[in-house]
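Before I ask anything, let me first share the structure, which is written out below as structure tokens.
Of the protein chains in this complex, one is absent; all others appear in place.
Residue numbering begins at 1 within each chain, and the chains themselves are lettered A, B and C in the order written.
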Amino acid sequence: MSDLRWKTAITKVEPNKILLRGYRLDELIGRISYGDAIYLALKGELPPGNEGKVIEAILVSVIDHGGSPPSTLAARTIASTGAELSAAVAGGILAISQYHGGAIEECMNVLSEGVAYQHETSAALEDAAEWVVKRYRDRGKRIHGFGHRLHTRDPRTARLFELAATWGVAGRFVAMARAIERALSERLQRPMPINADGAIAALLCELHFEPALADAFFMMARIPGLVAHIHEERSRQKPMRRIHPTDIEYDGPEERPWTGERVE
Amino acid sequence: MSDLRWKTAITKVEPNKILLRGYRLDELIGRISYGDAIYLALKGELPPGNEGKVIEAILVSVIDHGGSPPSTLAARTIASTGAELSAAVAGGILAISQYHGGAIEECMNVLSEGVAYQHETSAALEDAAEWVVKRYRDRGKRIHGFGHRLHTRDPRTARLFELAATWGVAGRFVAMARAIERALSERLQRPMPINADGAIAALLCELHFEPALADAFFMMARIPGLVAHIHEERSRQKPMRRIHPTDIEYDGPEERPWTGERVE
Amino acid sequence: MSDLRWKTAITKVEPNKILLRGYRLDELIGRISYGDAIYLALKGELPPGNEGKVIEAILVSVIDHGGSPPSTLAARTIASTGAELSAAVAGGILAISQYHGGAIEECMNVLSEGVAYQHETSAALEDAAEWVVKRYRDRGKRIHGFGHRLHTRDPRTARLFELAATWGVAGRFVAMARAIERALSERLQRPMPINADGAIAALLCELHFEPALADAFFMMARIPGLVAHIHEERSRQKPMRRIHPTDIEYDGPEERPWTGERVE
Partner (left out) sequence: MSDLRWKTAITKVEPNKILLRGYRLDELIGRISYGDAIYLALKGELPPGNEGKVIEAILVSVIDHGGSPPSTLAARTIASTGAELSAAVAGGILAISQYHGGAIEECMNVLSEGVAYQHETSAALEDAAEWVVKRYRDRGKRIHGFGHRLHTRDPRTARLFELAATWGVAGRFVAMARAIERALSERLQRPMPINADGAIAALLCELHFEPALADAFFMMARIPGLVAHIHEERSRQKPMRRIHPTDIEYDGPEERPWTGERVE
């Protein structure tokens, strides 16, 4: 034992036994979902209810958004120079920051302020939302998680909230997000719909994750998308290609209905 | 349209509609698992059978391995300097390379060679395994995916192979891995059990993934573990800590049985 | 010309001609030092005096600091996994952040506040230094750039300030650093000598660089050190080594005098 000995409460590794937060990994494999395992790794406990399902829904909802996001362009640009997969993925991760993915964390803070105000003042939901909107407007700050430069109605939001209701995790934060959406749209006199960032922020608040972990969920979600783009860059394109950030043509399968059975 | 226009077959983004490989994301959310979505993103089609379950089992199996792996140490070292989450995660990703995670890709190549030889020569399984072992020994090359410096019997392997059998995806590659395990242990006169890298390699071969994507699965699996370590580093430790690579004490929950119901 | 056309004032690249800030690169090569070129690249003008020499002195002063800094450990940890040189260097760079290298930027802000106060209030140097020290103490904030966990008298500081005086660039910021050193040591009743970070901060202030660029100088300085460590790791060590953060033995050349002629 040295004076640099340190402690960790995440994983215990012994010969022939690996405990994640106290549970044998070999007992968990195949019995819990990856979403459950993420919850366990980050929170220290298995999800008491449908939290793992919510996490998987979040991960699926932002798994990819085409060739234009800066994380995708950074990853493709690095892949195009012949770099290793890990270098290209790392470059994509480095582009997940304040303006790209960061809205989730900022929106979690907004929703938390609103719910805390509501709790402390016993204000009505709508009044608390008004207070939040006014507060940000007065400080000249934008409220992140509402509006989208492309989507006037983010298709992922309705679905995520519908599932949250079904799974019993839609509470005060989802309600606050909806109320701020109304207050903000009213104030700006144009629709300011909750976007995917805002919907994810509300759900992560319902699951009691710290805002400091928000980016992590976006990173976890986006890795498969980044890998798909890196793999396609290597397979379809020449090295050292000049990568246009927007003039991109989709030539994959045309729209096709999902015909499987519901998991939920 | 510019002369730099380029094509992608992964995701089509239109106002209020996002198609992943032709499927509307909002239709997929909550209906397919994250494992299914990874398969869809990387392969272009929804999994025909239990492939998504196999992927989730793989991700859970290597989600974390304590404080000593180089990816964990790199991530904690960077986090300790006060860097952003994305910087610490990227540093961890950069440590996933030839000797850390890379064994999965190398083992996929080994298994593919064995199965190809078996197919081309109509050799018996055991003879093909012998051929593979001799071939690598003759070239003085190590066969990755067998043996472990800590585990004499990797607890994750048995569980992964058991599930693969249950889910109907254990075929020639799993059989080849088992045969090489026997041939190698015989030749070296000591147990050379398939480790988690080898088991994952066999399963990714059964799912017909390219070896070049092997590292990606290890990265996807390990991100939650890296994030948990980065978060713990920030919460429990002082900045600029000298991080000992092995003198680590686990002080999390003691071993506890998993008592939930089986998902499978 | 597209609507995404953008402008840069750094480098003009034409067939057979490359202009850096208006100067032909081929005219500059061999005529200006790398320190001059850094000044030109970042400031847009050639140094009017000895600024290029100051920059080179800064770069030499922090080119390496042994095996223990987190940037070095991150780089070696990543190199040890068999990763490419660029991955290991990038990992080292990612560890240059708030607590590692970041003191230069923070100290530049401290010195700038002191000099601005002195200028605005016509206060005596010592009074301005007292004001700065009190201001930070009152807010419970540390003043970075003073004191060192190892060096009671940082050998690089005296030399850098001596050169700055010789080269005519030691002005109000160096004086302020010295005055804060006195005020801080007095207040804490123990020596709080200006360390290399503080000395570099003072010189970069004298050269009118923005504090936001401070980290860049530390990065530029440290890359050769990182590369030397990565190269040594690959040459002398086995892959996947457990890298102790402090138990390091130096076995290079013993102390030897520099006997060359002075460049200055």
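A few remarks follow.
Rule of thumb we're sticking to: a residue touches a chain if its C-beta (ideal position, glycine included) is under 8 Å from a C-beta of that chain, and two chains touch if they have at least 3 such contacts.
Owing to the predicted nature of the structure, the values given are computational and were not obtained by experimental measurement.
Hidden chain, full complex: it touches shown chains A, B, C. Considering the whole complex, the residue from A:Ile58, A:Leu111, A:Leu207 or A:Ile243 that touches the absent chain is A:Ile243.
The chain not shown here touches chain C at positions 1-2, 4-13, 15-35, 37-38, 41-42, 44, 46, 53, 56-57, 59-61, 63-68, 84-87, 89-91, 93-97, 150-156, 158-160, 163, 212-213, 215-216, 219-220, 223-225, 227-229, 231-232, 234, 236-237, 241-244, 247-258, 260, 262-264.
The set of chain A residues touching the chain not shown comprises 2, 68, 70-71, 73-74, 77-78, 80-84, 87-88, 90-91, 94-100, 102, 239-240, 242-246.
For chain B, the residues touching the chain absent from view are 4, 83-84, 86-87, 90, 245-246.
The working rule: only the chains that are shown with their structure count from here on.
Simply put, chain B must spin 180° to overlay its Cα atoms on chain C, rounded in steps of 5.
Ranked by how far their CA centres sit from the centre of chain C, the chains are topped by B. As for how the two copies chain A and chain B face one another, over half of their interface residue numbers coincide.
Within chain C, the positions touching two or more other chains are listed as 83-84, 87, 90, 245-246.
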